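Handing you a structure now.
Only one protein chain is missing from this complex, and each of the others stays in its spot.
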Amino acid sequence: MASLITCPHCGTRPKEEFSIRGAAAPKRPSPTAKDEAWHRYVYVRDNPKGRILEYWHHVAGCRRFLVVERDNLTHEVFGVTDAAELERAGADE
Amino acid sequence: MTSYRLGSGGAINRGQSLTFTFDGRSYKGFDGDTLASALLANDQMLMARSFKYHRPRGVVTAGSAEPNALMTIGSGARAEPNARATTVELYNGLAAASQNRWPSLKHDFGAVNDLFSPFLGAGFYYKTFMWPGVLWEKLYEPLIRRAAGLGKATMQADPDRYEKSWAHCDLLVIGAGPTGLMAALAAGRAGVRVILADEGFRFGGSLLSESAAVGGRPAAEFTADVVEELASLSNVTLMPRTTVFGWYDDMVFGAVERVQKHVASPSPDLPMERLWRIVAKRAILATGAEERPLVFGGNDKPGVMTAGAARTYLNRYGVAVGGKVAVFTNGGSGYRTAADLLAKGVDVTAIIDARPQSADPVPDGLRIIRNGSVIATKGRHRIEGLIAERSGFEEVIGCDALAMSGGWSPIVHLMCQRGAKPVWSDEKQAFLAPDVGGAFVAAGAAAGQTSLGECLTDGAAKAHAALEALGRLVGSLETPEVEGEYDPSFAPLWYVPGARDKAFVDFQNDVHVGDLGLAQREGFRHIEHTKRYTTAGMATDQGKLGNVNTAGIVAGMRGVSPAEIGTTTFRPFYTPVSFGALAGTARAEHAAPVRTSPLHGWARKNGATFVESGLWYRSAWFPREGEKTWRESVDREVLNVRTHAGLCDVSTLGKIEIFGPGAAEFLDRIYSNSFLKLPVGRARYGLMLREDGIVFDDGTVSRLSENQYVMTTTTAFAAEVLAHLEFSAQTFWPELDVRFVSSTDQWAQMSLAGPKARIIMSRVVQDDISDAAFPYLAAREVTLRSGLKARLFRISFSGELAYELAVPAGYGEAVADAIMNAGREEGICAYGVEALNVLRVEKGHVTHSELDGRTTADDVGFGRMMAMQKPDFIGKRLSMRFGLTAADRLQLVGLKPVEADKEIKAGAHLLKDGAKPSLANDQGFVSSACFSPTLGHFIALGMLKSGRERIGERVMVWDGLRGSEVLSEVCPPVFVDPENSKLHL
Partner (left out) sequence: MRYSAYSIFKQALSGNRMWKPAWREPQPKPHYDVIIVGGGGHGLATAYYLAKEFGITNVAVLEKGYLGSGNVGRNTTIIRSNYLLEGNNPFYEFSLKLWEGLERDFNYNAMVSQRGMLNLFHSDGQRDAYARKGNGMRLHGVDAELLDREQVRRKAPYLNFDHARFPIMGALYQKRAGTVRHDAVAWGYGRGADARGVDLIQHCEVTGIRRENGLVVGVETTRGFIGCNKLALAAAGNTSTVGRMADLELPIESHVLQAFVSEGLKPVVDHVITYGAGHFYISQSDKGGLVFGAEIDFYSSYAQRGNLATVEHTMEEGVSLIPGLSRAKVLRSWGGVMDMSMDGSPIIDRTPIDNLYLNCGWCYGGFKATPASGFCFAHLIAKNETHHVSRFMRLDRFERGYTIDEAGRGPQPNLH
């Protein structure tokens, strides 16, 4: 990856249009969650070698945060989803 | 005469003679020559010196793998070091100079290194130069450094332009030799978008050096026909002089086009080079194969070159590389070269064939020494003969050139740049391209095909496969017949035993077989260790000629297959690429975009001095006649604001419009302080934290209507804050209905500050802005007397009665002019960011000098603003960690020198009075400092350990870096109007 990203809203665009926020797996805990959960959310990273979820922000396009599913060893991209849609879908489950 | 131009033949234009110089001497060549072929035509075989031993060198190749013939082309700001003479296209007036020699190429003092070579083996420098330690930096290293490098970088600014572009295609064909041409033709006829790129200036690759006939015509004629047809197809883009240097993720290829490198006087309307990012659905690697040098004693003498190179100089450039050429080969290539030389009337003294027998046709009368080897060469600046050995008998054979062939290595570089390793083939005795998936495949010689016919067929076949994958296959291309083909097969021969002189594997870096052996003996056995220890493969050719031989030789030393040794890692760039091409237009003043405020013109006509602030240019101060220093201007501006009024451009602050029924709740979660109850028509200061509880940015939010807000951010963090809002809204709370848009560039915003601000503003604004009607922190839309709708905010960074007025950007200058006119009688002045900074330091307002990414809200005195009763806001939970609430944290304080005339500078540290300067005694630092014209002395803001408890204490402001110590008193950070009475005037 990382030469081209297919934005679900804008189509295939070069990497330069995006800014990368970081791991998308950690989810912000509820305000009442334990300290340990907050620590984990902010500081602990699984950092697996292989398939990962990552936030990419289409700053020079639709300005949506996208969740890019990709392999961080081969740089193959498996899918790109709008983060909010993914969040909403997750909330529905 | 040794090497010379033949009377006829070659793909050169004999009608166009070109004049060029080499080391100051003038020569003639023809259009279509490379610098190397033209030098050879003029019998200039000595072209360079090697890196370590300064041995005399000539060309080994006729292409981009050339390790020896590196030269500096051009002079002054246009000088290009380390250009390969074998790929430099000749033009009229070209000036070339040899490198790494002193005083001259012929008489090079550095050659003395060769005499000491027994002491200078691989890695010798790791074992010595350690005693005494001081001599390393004073003597040894300067000596080593003097020997470093080959060419000289000009170090002058480049007068030429460079540019970048994207290209998209269905099929990228890399290399326009027989394979690539057939691939491009097959795909071109099928109608898909094809890009055919070749590093050379003429398409055809090996066909241009070919003596066989293709499709019933001479190879050159066949090539011309194919190129003509390709040029006629609108779906085919031909890119000569274009090197594909890298393969990146998602089938993006980096390529550099040398647009004007071959032009005597470059046009200012064209770039010198152009960088291409080629996005291809499929790609075919048709880069051909590299002929391996044989590794024998003295194989580096000028005049020793690959058989293919000798053939190219002969057939393509019409140059005989010698008058008496010997051939040393382990395969058919040597025979073909001998035959072609003989056909052109060049004397071939003998073929020394390492194999006991072969089926290669032997030209009449040519002497063949089978089972023979070359163990040494004679001559100094050029080969004058060789010692051949067979069955223990030696024989001196006279020659003035030696064509060698050690077999062929497919050029698989690009395919191995993304992690896949080439695969050893016992059958082909070569490393072959790895399988990297169907989108990118090798074809022809790059795929291990050996004969011309196979290459032509394979090029078309691979294109057909790509077309099929693209769903665009229509019919198939017939492969033309080849007549007069030779058998290019070979028997492996990695190293020729019995060498009387060094047998080189890496010519440029002078790595010879002995070095490889030493590396093995010393435990540097992994091929990467061997490479790094001996520097084999680390020269400018990156081992194009030597790496496979290195692997083969090391395999032999270890008694294993080359498969077990493998190769070192292939990485971009295939051939070196200029900084200029990769940088493109982004250089000098154009290194980054320029942002100017809508009030830039206003500031300029008021005489502003501008300062870079991120991408922005901001007005720093407005000097007036008679003011000799910036301080004089700034002091005047500050005092003028404090006593009368001033107008400052604050348009660069980030402005974000926020809409939606969820906006109030959203802002309440984003800021650490409360926002739910902010009334319509009011502004509030807000402090935003990062999730780790540290202050992120500050600014104001004004509620313009129930569901509409406008937020300001600092200039530096505008983009990051917007991204933060978007991230939070989209990923944390997608259920909140809230939208954002940046309006930084849409509004011109100006701050009118000073006791006269209301009088002046009321002359411009229709609305009632009395304190009762428009109190401190009021924020709403107003109508200017001109009828223009504007936004007015009663907020103050200076501590004075102040308004910020925002008007649509296009009206900015007119409105600012109107305010200046309205305030003339009141003594208004324009003031810049320097005065603004003094005003805010006097008032104790913090900026990112204090909020440096490590400070908490409490550190800067905003602890009580944090609305901890809110269920959630970003940064709430982690702001409660022990380390962020510890009593000994650095806290914001004011500082004033005990002796009023002393200067405090930002960046100084704070020590307890009387304490020794040491890290243990470090108590904090000065974050902002300035001369306060209001108070008449320097003042500063600082971060001091437990600072708030220490008001009244004296600390030493220690600035060892600039040699000053200023005893200072710790005071509250607000120096002017601590009661805020001016804000509520």
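Order of writing sets the labels: A and B. Residues in every chain begin at 1.
Simple rule for what comes next: a contact is a pair of C-beta atoms (placed from the backbone, for glycine too) under 8 Å apart; a residue touches a chain by one contact, two chains touch by 3 or more.
All figures in this text were calculated on a predicted structure; none of them were measured in a lab.
K.L.:
With the full complex in mind, choose from B:58, B:178 or B:254 the residue touching the hidden chain.
P.N.:
B:254
K.L.:
Specify the residue from the set B:62, B:85, B:105 or B:150 that touches the hidden chain.
P.N.:
Considering all chains, including the one not shown, the answer is B:150.
K.L.:
Looking at B:168, B:521, B:824 or B:984, which makes contact with the chain not pictured?
P.N.:
Hidden-chain contact among the options goes to B:521.
K.L.:
Hey, which of B:909, B:950 or B:982 is the one touching the hidden chain?
P.N.:
For the chain that is not drawn, the touching residue is B:909.
K.L.:
Touching the missing chain, which residues of subunit A?
P.N.:
Contacting residues on subunit A, toward the hidden partner: 1-3, 14-16, 19-23, 35, 39-40, 42-49, 52, 54, 72-75.
K.L.:
Residues of subunit B in contact with the chain that isn't shown?
P.N.:
Against the left-out chain, subunit B lists 51, 78-82, 118-119, 121, 124-131, 133, 136-137, 141, 144-146, 148-158, 160, 162, 164, 246, 248-249, 252, 254, 275, 277, 417-419, 514, 518, 521-524, 526, 528-529, 532-533, 535, 539-540, 542, 569, 571-573, 576-580, 582-584, 586-592, 594, 611-613, 690-694, 696, 848-849, 852-854, 878, 881-886, 905-909, 917-919, 921-922, 925-928, 958-962.
Criterion: only the chains that are shown with their structure count from here on.
K.L.:
Report the inter-chain centroid distance for subunit A and subunit B in whole angstrom, where each centroid is the mean of the CA atoms.
P.N.:
27
K.L.:
For a test of understanding, state which residues of subunit B touch subunit A in their complex under the given definition.
P.N.:
The touching residues are 166, 248-252, 277, 279, 418-419, 691-692, 719, 723, 726-727, 730-732, 734-735, 871-872, 876-878.
K.L.:
Can you list the subunit A residues touching subunit B in their complex?
P.N.:
Against subunit B, the touching part of subunit A is residues 1-4, 14, 19, 21, 28, 31-32, 35, 38-39, 41-42, 55, 57, 59, 63-65, 74-75, 77, 82-84, 87-88, 91.
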